[in-house]
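With one protein chain withheld, the remaining protein chains of the complex are depicted in position.
Letters A and B name the chains as they come in the text, with residue numbers starting at 1 for each one.
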Amino acid sequence: MSFIAPKSRRSIDQVGVLERAGRFTTRSIKSKSKVEGLKMALSMIDLTTLEGKDTPGKVRQLCYKARHLHDSYAGLPTVAAVCVYPSMVKTAKKSLGSSGVKVASVSTAFPSGQSAQNLKIEETKYAVGEGADEVDMVISRGALLSGDLNYVFDEIASVKAACGSSRLKVILETGELDNFDQVRLASDISMEAGADFIKTSTGKISPAANMPVTLIMLEAIRDYFLKTGKMIGMKPAGGIRTAKQSLHYLVMVKETLGEDWLSNEWFRFGASSLANDILMQLVKQEQGNYQSMNYFTID
Amino acid sequence: MSRLEVAKTYKLYIGGKFPRTESGRTYQLKGPKGENIANLCQASRKDFRESVIPARKAQASWASKTAYNRSQVLYRLAEMLEGRKAQFVDELKQSGFSLLEAKKEVEDSLECLVHYAGWADKYQQIFSSVNPVASSHFNFSVCEPSGVVVATAPLSNPLHGLCFLVSVCLAGGNSLIVLASEKTPHVAISFAEVVHTSDVPGGLVNILTGFEDELVEHFASHMDVNAVIYARNNSKVSQKMELASADNMKRYFNWSDLEGKIKYSPYFIRDLQEVKTTWHPIERISSSGSGY
Partner (left out) sequence: MSKKSKNLEPNTGWDFDPAPEKVPVEIKAQYDLFIDGKWVKATSKKFFNTINPATEEKLSEISEASEKDVDLAVKAAAKAFGSWSKLPGKERAKYIYRIARILQERAREFAVLETMDGGKPIRESRDVDVPLAAAHFFYHAGWADKLEYAFPGLKPKPIGVAGQIIPWNFPLLMAAWKIAPAIACGNTVVLKPAETTSLTALRLAEVFEEAGLPPGVVNIITGAGSTGAALVNHPGIQKIAFTGSTEVGKVIRRSVAGSGKKLTLELGGKAANIVFEDAAIDQAVEGIVNGIYFNQGHVCCAGSRLFVQESVREEVLQKLKFRMRSLILGDPLDKNTDVGAINSAEQLKTIQHYLSLGKKEGLEMYQNAGGTPKKGFWCQPTLFEDVAQSSVIAQEEIFGPVLAIQTFRTIDEVIQKANNTPYGLSAGVWTDKGSKIFNLTSELKAGVVWANTYNKFDPTSPFGGYKESGFGREGGIHGLAAYLNLEG
């Protein structure tokens, strides 16, 4: 099992990408389309806590928030998933119960990925055994940068095998890659190796997700779909904090991949503070006045 | 006992060859005292048409030569002329130039060739630019030769005026079809021999003798000519040429100031250039920034 580089590797023009990404931000989303878009964005959030100081208590609170975003507002969706370290999977799984909110676990020596391959596979098996519905792995950026593409490919494929029926999200950590061409290359390798989702960042490195990088990955997903007919999901993570930003991302998905991708089965936001900003906007749309953080819960 | 001179037949210079006019017409060139100097070809519009073809072909490869090479070819032209100075002095004298005037005309011609030989690899730096656009693009403008140029040479400086037109066109990467001074055309055809024995590629310079009345409108209306120059001072002829130039929007220049007073300036080269501007993105600069 190894990655065969495509005959002509796609190059990316950075300035063109920035221009195109900028265009999505000039779309003006109003009225009903805004409310619909914001609710959709809420339903796509992976609420995340990935800290050394995470405790079962903290995780339980986050899981409660995942199910009860803002109870005074009727008809809100839940978020898509709660994303935690492997050691917290069991707690999360128990807290979320039958809510439909998925549990995602990071894996493979997150965030650096600097460990032995067999340990990464063991870690993945452990997370899945604990009940993780989804696994967020990191690629070996060092191997990619030093040109060992087969290593990167094989590792993803092995982790995918260890996932069983759990969905695999592959984190490229684009902030550590040298240029957009590499983002595209890493996307292609990940999808060929079996990723169900590709994801921009761990959230531990700056810059995290931004629209240009996400655009390149969406275009890679589109090309892969055109070639194979297989849909791959996308998850920008980190750096998306405002309701307005989330709408820009949705516009980008709509105009790059089409609306089949506009569901939490195929698109996710890895974000924590985004949910409350969206909630404030939704309440403002309903009540007409600008909101304060004091009226929205922080978990 | 005086010997009988061998009289020279002056033909046209087209495509690196010396053909007679296809029309078979000749006219007698008279000296100041009415004496016959020589028979000359009276070029027809078909001769002109035949010269555009090699001029177009030669221009493309001339423009792709290095500026350094174009410079040396022009300088070589001066070297060849210097060696045949005496011949040109004689011929000019036939047309009524005094010895001093004739010498000056030839020396000025030499200065002109040497002067413009030096411009060939310099004007680009003076006239091109890097443009500081307000986006992340590298943006620059350079000069490119207009292409095939047709000119009527000044009447009063039969050699200097011709050398000026040749210099300006060749330094800037253009090819030239030139109608020689009607007063002293045989000098122009002798200059063609200099061109022919130098390193100027065949077809790059084409020299016709004949009358502007029957030719200039064809010069200006030819659809495969890029620029026309009128360097004499008849405003009616000039207007006729300018009018006909509209057919393919060729560039038209009235350089009537040159008649009797040739001056040197790189802006003459500039007139026969097109400005081309190229844009290319610059990576790694924020989208609102620029590089230069």
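In the analysis below, a contact is a pair of C-beta atoms (placed from the backbone, for glycine too) under 8 Å apart; a residue touches a chain by one contact, two chains touch by 3 or more.
None of these values were measured; they are calculated from a predicted model.
For the chain missing from the display, the contacting residue among A:161, A:205 or A:231 is A:231, taking the whole complex into account. Annotation: of B:90, B:242 or B:259, B:242 touches the absent chain (contact as defined above).
Shown as candidates are B:28, B:61 or B:265; the residue that touches the absent chain is B:265.
Where chain B meets the chain that is not shown, the touching residues are 126, 129, 131-135, 137, 139, 141, 144, 226, 235, 238-239, 242-243, 245-249, 251, 263, 265, 267, 274-281. The missing chain lies against chain A, touching residues 8, 10-13, 15-17, 19-20, 26-34, 36-37, 40, 167, 196, 219, 222, 225-226, 229-232, 250, 254-255, 257-260, 262.
The rule is short, and it goes like this: only the chains that are shown with their structure count from here on.
Listed in rising order, the residues of chain A touching chain B in the complex are 13-16, 18-19, 22, 179. Put simply, chain B touches chain A in their complex at residues 136-137, 281-284, 287.
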